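This part shows chain A:
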Amino acid sequence: MSLLLFILLPLLAIFLMPFYRAYLHYVSTVLSMALFGLALTCKAALPLVERVAVDLPLAITFELSSVSWLLVTLFTLSMSLFSLYHLRFSSNKALFVGTNMLLVGVIGLVLSRDIFNIYIFFEISSISAYLLTSLNQDAKAYGGAIRYMIIGAFASLFFLLSIMLIYLTIGVLDLQMIAQRFNLIDEQVQYLILLSLFIALGIKTELFGLNFWVPDVYQASRSAVSGLFSAMLSKSYLFLLFHLAYLLHVSTSQMAFLTLVAALTFAVAEFSALKSRETKRIFAFSTLGQIGLIALALSYGDTALTEAALFLIIVHALAKLMLFLALDLLERRLGSTKSEIFARFESLFLMAVFTVGALSLLGIPPFAGFAAKLSLLKGLAGLEAYGAMALILTVSLIEAAYLFRLLSGFRQGEQKMVVTLSPLERLIFGVMMFALLLLGLMPQPLLALCQEAAQAMLGGYHAAL
Partner candidate 1 sequence: MLHFEATLLGHLFFGLSLLVIVALLRKNDGLWHLLLLGSLGIIFYASSLVTLFIGWEMMGWSGYFILSKTARVSTLQRYILFNLGGAFALLGAIALLFSFMGSMMLCDIDLTLLPVWALHSVSALVLIAVFVKSGIIGAHDWVVDSYQEASPLFSAVLSAILSKAGIYLFIVLLLKQPHDERVLFELMAWLGAITSVVATFKAISQDEIKRLLAYSSIAQLGYIITALSLMQAYALEAALYHTVIHTLVKLLLFVNVAAIMAITGKERFSELGGLLYRVPLLFVLLVIGIIALAGMPLLGGFNGKFLLYTALLEEKRALLLATVMFSSASAFLYCYKLVYGIYLGQRPHDESPLHVSPKSYYIPQLLSAALLILLGFLPALPTPLFSAIGVEAGFSALEFTKPSILNSPFGSFNGAVLMSAFGVVFVLILGLLQRVHSKAKAAQNAQDISYCGEVPKAGVNLHFGYGMGHELGRIGFIAFILRRQSRRFWDYLNLIVGDLSILLRSLYALGTQHILLLSLLGFTLLLLGGL
Partner candidate 2 sequence: MVLIDCFLMLLLAYGFGFLYYGLYRNLSARVHGRFGPSLAQSFFDSVKLFVKEQSTTFGWMFYAGPIIMATGAVLNVLFIPFINHGDSLQGLSSSANLIVVLYLMVLGPLGNALGVGSNGNPFGVMGITRGLTRLIALELPFYLAVIGVMIDAGSADFSAIFEAQSQEMNLLKHPLLFMAAFISFLGFMGKSPFDVVGAPQEVYSGPATEFSGKFFALLLSQSAMFSFAKLLLMVNLFLGGADDLGDLVLKTFVLFVAATFIGSVYARFSTIQSVEFLMRIPTLLGIVGLALL
């Protein structure tokens, strides 16, 4: 058993693509489910640490801590659902390569503990994201992809700069060792490194000030792909950003700055969605909002809040993936993603899917989003962060305004197109809805996992405060 299997197996599957060109969707499904199973079996052995080729300090370290296990499981699960959804469609090379590479990238991002190796996965995930964005091959898709690419290249410049500075001043690449010696270097350089990392990862994490490109990219991509971005890509960077922040023991004021940025991300994105008429953009804004919320929780560096944030990551990934997949279904049938389409179809099942997804996003019981929001608020209450609580509750109302505006579309419109779902689609969406409901009613098991993960993620950070 090796952690690298999570990376090598998809890569192998991609490289061997010429041998089963016509069956890529099956391969993708089997592979992602196998990886999901693999992830599940790893649970007993946590935490797993693996060094590639040689020993420290030279080796590239991979670590499957409770938190990265949680994320890897989430990513493989999301990928499984995504692949299952695409089983109905014909084998698509670009989709296969793009999504599996994305999986490799995001798994690498959360597993790797070597800054240069992280850069490699940073690029893998970025380039596969560019590729996925341009999948539709029309002017819109290329417009979005090019925009994405330019911004991504800018981010990678800063990431590169910070890696170079780290190696020049510290002389090591392993995160743990960097963290040990980080305080020894010149303060100005420390600050420059942190700032470059913030710019690079902030762009990728889609934080306020650096996230103005996100709705365009989501709009340019296929809905299902946007779902994958929302469920996997942004989440992995979120993890990375805060993992680094905790590891490098950023100062309290810097964390407060992150809190501010996160709050702005949340509020501005939710406000922006209010009047939008393009569903993909609305969901993109909602994703930004939720990321802001998660970042807000993480930026306190508190166990309870980190637990809530991790729970929210999982719940949001599931809900958003479900919403985007359902939107993809509609987009394929109705040929549009404007919010008017909600008035143009007839399907009780899809209506239920959208409703459950929206309610969960909003944090309305009995769905999982509520358990997340509740633990978040509990955590904030524990820290006496009343301002943040007020912000969350107020902005949630804005969120409710636009999500319910979407839902109210169901009952308008005259000529409705009957949309029937295949049994497999029903199964996928049914499972996701059930999961959201179950997690809402019985969040304790997952919360317990999240708590364990939160402790692993924070490491010694809290003690340092």
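To be clear about the criterion, a contact is a pair of C-beta atoms (placed from the backbone, for glycine too) under 8 Å apart; a residue touches a chain by one contact, two chains touch by 3 or more; residues count from 1.
Criterion applied: all candidates are chains of the complex that A comes from, given by their letters.
Predicted model only: the values in this text are computed from it and were never measured.
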Statement: Of all the listed options 1 or 2, chain A is touched in this complex by number 1
Statement: So, in the complex, the side of chain A touching candidate 1 is made of residues 146-147, 150-151, 154, 158, 188, 191-192, 195-196, 199, 203, 209-210, 212-216, 268, 271-276, 281, 285, 355, 359, 362, 364-366, 370-371, 373-374, 377-378, 380-382, 384, 386, 389-390, 393-394, 396-398, 400-401, 404-405, 408, 410-412, 441-444
